[in-house]
Structures are given as C-alpha cells and as structure tokens.
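Before we start, here is the structure in question, set down as structure tokens.
Apart from one protein chain that is not included, each protein chain of the complex appears where it belongs.
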Amino acid sequence: MAQQSLALDLEDLRETIANILDIDTAEVTDDADFVEDLDMDSLLALEILVSLERRYQVKIGEEHMKEVRSLRSTHSLLANKLESA
Amino acid sequence: MTARPHVAEAAVSGVGVTLPPAGLAPGAAWFDHRSQLGPRGYKYLPEACQYLLAAARAAVAGSDGLLERCPEERRGAVVGTNSAVAELHSVIDRTTRTEGADFVSPMTAPFFSVNLVGARLSTEHLLKGFNLTVTSPRVAGVEALHLAAHEVAGGRADAVLAGATEAPDPYAADALPETGAALLVLRPRASAAPGTTLLRSCLLFLPPRALTTAAGRERAQRTVVSALDAVTAGLAGADGTDVRLVTDGSPVARVVSDAVRGRRGPDVPPGADVPRAGSLEAVALLADGVSSGRGRARLVVTAAREGNVAIAMTTTEPLPGPPRQTG
C-alpha cells in the first residue's frame, strides 16, 4: 500500500465533513444522508469532494460525487481511492 | 454641452453599520457570523458579504418597517465596493497557478463575481426591484447612494438599501485596507415627513491629465465649487456644517481639497494621513452623521487619484426642494 500523507480516520473524517457542512460533529452520524438529512446541495457536495482530495492527497473524480452521501459511504470511497493510489 | 453636476436627493429612513471597534489590533477577530447572522449558512460568504448582511439587518430594523411594507418588486439595493473580493481573487489566482482550478473552493468560487456580494442582500430581504453593484475607485459607496437616490426619485423603487462594503485589499500598497459595511435605507424625498434626514449627493470626474494645464485646473475647480454649492443649496447655518475629506495625496485630491477649503473655509480638517483602499469611509461618515443626531449637517467630499470625486451631505434641516441644478 502506498504511503499516505494523512491516515484515514473515521472520526477525523466526521469532523472534517461537519466543518464543511457547517454543522455540529454530532449531526454527522454514520448513516445520516447528506442531502436528505443534512441539507447538502450540489455545490456543497463539490466542496466536500475538493476538500477531501486536498486533505487526503488523492484524486477522487466528480463521477464519484454520488458516493458522497453519508459518512459511511464517503469513508468507503476514500478507503478505496487511497488503497489504489 | 457640459454634463452638469447633478444633485440627487432622498430621504434616509434607516442606517446600519458593521465596523470593527476602534483600536482593534490588526488581525484580531471582531465579527462572528454565527452570532451576527445565524448558526448556519453564512460560513462561505466572503467577509465583505457577511458585514453587508449584518449592516442590512441593522438598517432594516431601524427603518420602522419601511422595507416590509413595500412590495418585494418595489425594493432595491445598490452596493458600492472596491475590494470586497480582492482577497478572493488573489486566492483563486494562487490556487489556480499552484494546484490547478480543480482545487479552487466551489463554495467560494461564485464570488469571483463581485456583484454576488451585494446580490445576497436581495436573497435575504427579498429585494426584487433591482440589485446593482458599482465600483468606482474610492467613491463607489457614495456612487451607490447617488444612484439609489435617483432610482427612488425616478420611481423604480420605493425603498432602496444603499451603501458600501469592503474587506482588506491584499494589494492596498500605500493605502489602508478597509473592513466593514455601512448602509442607508433610502426612500423618495417626497414621501418623507418633515424632520426626516435628507441625503444629497453629486458625482464628478476630474480627468487627472487635464489637471496638468491651467485651463484644466480651472475647469476642475469650477466643477467642484459648483457641485458643492448645489449640494449645500438652501442650507441655513452653513457655518455649522461638519465637513470631512476622504482623499489621498494625488493631484486630483489637492484640487478638491483646495476648492473645498476655498468654499467652506480653511478650518476644514484634512483627510486622513493614510488614504483608504476602498469606498467605505465616506459612507461610514455619512451614516455616523445620521445616527449621531447632533443636528449638524455633515458634508463628505471624496476623491480618488483616478479622477473620481463624490460629494454627499446628510442633514435633518428641512431643505427647499428640488435642489438647484448647476450649470
């Protein structure tokens, strides 16, 4: 596995996403839907994508936007991307 | 035929300012968007937009329900700025060059378009009449007040939020960056009860290269003097007027300052030592003139190196209207 600049830690990811969505960390439960439950629109989704790419130094690609829907799915997406990086 | 300095007039129904406390250390935090605007939804707005929204709430709250009484399509906004998104431009430029446009923050990217700062006022207060951003060097705030006054007088709106917002210009050079916002709520003079504060304004331009000739300087001086006279026309107790200069060290500013002193007396205080990198100061001074309620008229004369000049006055004294035009 390639060396990562930042280890993928679930709690860190939870806090990062909460920051971007401008809500309390507690609201980002493992399965809360970003769109339905947390009021994320497409621009905010893109913001998450770009922030994660920068933070974890990995290319995700906009075709994966739909996977940025919950903490769990986002964690999964990132784990895959980091593994194949 | 010369374009004559033309005076616009409006009644002031409310004032709102968002300014850092005096004596604040540079870089010290003073504005929290969560407490000033709301716990969510304002994080990505450029700071100039946050200041503007806060100032607007204060102005609207202080205008006795005027805005709420107007139909949405009869409410407008005119915002002046020079530097509201200067920092953002710099960040986008740097990010694009060093990392590529893919790493530009999507949430802040739309604000590369400076008018989005003022446009947010419309979304917040349902101002559907119009929303306009003007940007002339240093005079943009008074430019905004002036155009807004014409719009209410001309019937395009019944109430207009107008003023300036600024955020520090990263390239302020020899000038002092500005931070904050100041807004007035304007309505047609004709609709205002006696005792209402009045605003008068006038825009001028003195082409800097024209000032290299005696004829040009003479024309410039005449233009400033006739505009001053028109703005202050009918003001009794003119000696009591509080005159402020917002200028820089340019030849344009010198002609303006000399003309003002020649007309209003040598006791007119000089402009600040360090010129301002933005359009906020003039509007902040006018807003202060309104809310300080000292009863003196406040006359603010603003000039920029580039040639732009603006003269504006607030007073609670009843003035004969409509104002005399010059020329």
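We just call them A and B in the order they show up, numbering each chain from 1.
Heads up, the rule we're going with is that a contact is a pair of C-beta atoms (placed from the backbone, for glycine too) under 8 Å apart; a residue touches a chain by one contact, two chains touch by 3 or more.
Methods note: contacts and distances are computed from a predicted model.
Q: With one chain of the assembly withheld, which option in "(2Fe-2S)-binding protein", "ABC transporter permease", "Ketosynthase family 3 (KS3) domain-containing protein" or "TIM barrel protein" matches that chain's UniProt protein name?
A: Missing chain, UniProt protein name: "Ketosynthase family 3 (KS3) domain-containing protein".
Q: So one chain is hidden, and I want to know which residue out of B:Ala101, B:Ala190 or B:Ala236 touches that hidden chain in the complete assembly.
A: The one listed residue touching the chain not shown is B:Ala101.
Q: Looking at B:Asn115, B:Thr196 or B:Ser291, which residue reaches the missing chain?
A: Of these options, the touching residue for the absent chain is B:Asn115.
Q: So which bits of chain B touch the chain we can't see?
A: Chain B touches the chain not shown through residues 1-6, 72-73, 76, 82-83, 86, 89-90, 92-97, 100-102, 104-106, 109-110, 112-116, 118-120, 122-123, 126-138, 140, 143, 147, 150, 154, 156, 169-175, 203-210, 216, 219-220, 223, 248, 275, 277, 304-308.
Here, only the chains that are shown with their structure count from here on.
Q: Averaging only over C-alpha atoms, locate the centres of chain A and chain B and give their separation in whole Å.
A: Distance between chain centres, rounded to whole Å: 42 Å.
Q: Spell out the part of chain B that touches chain A in their complex, as residue ranges.
A: For this pair, the touching residues of chain B are 40-41, 43-44, 99, 102-107.
Q: If we count contacts the way the header does, which residues on chain A are in touch with chain B in the complex?
A: On the chain A side, the touching residues are 22-23, 43-44, 46-47, 50-51, 53-54.
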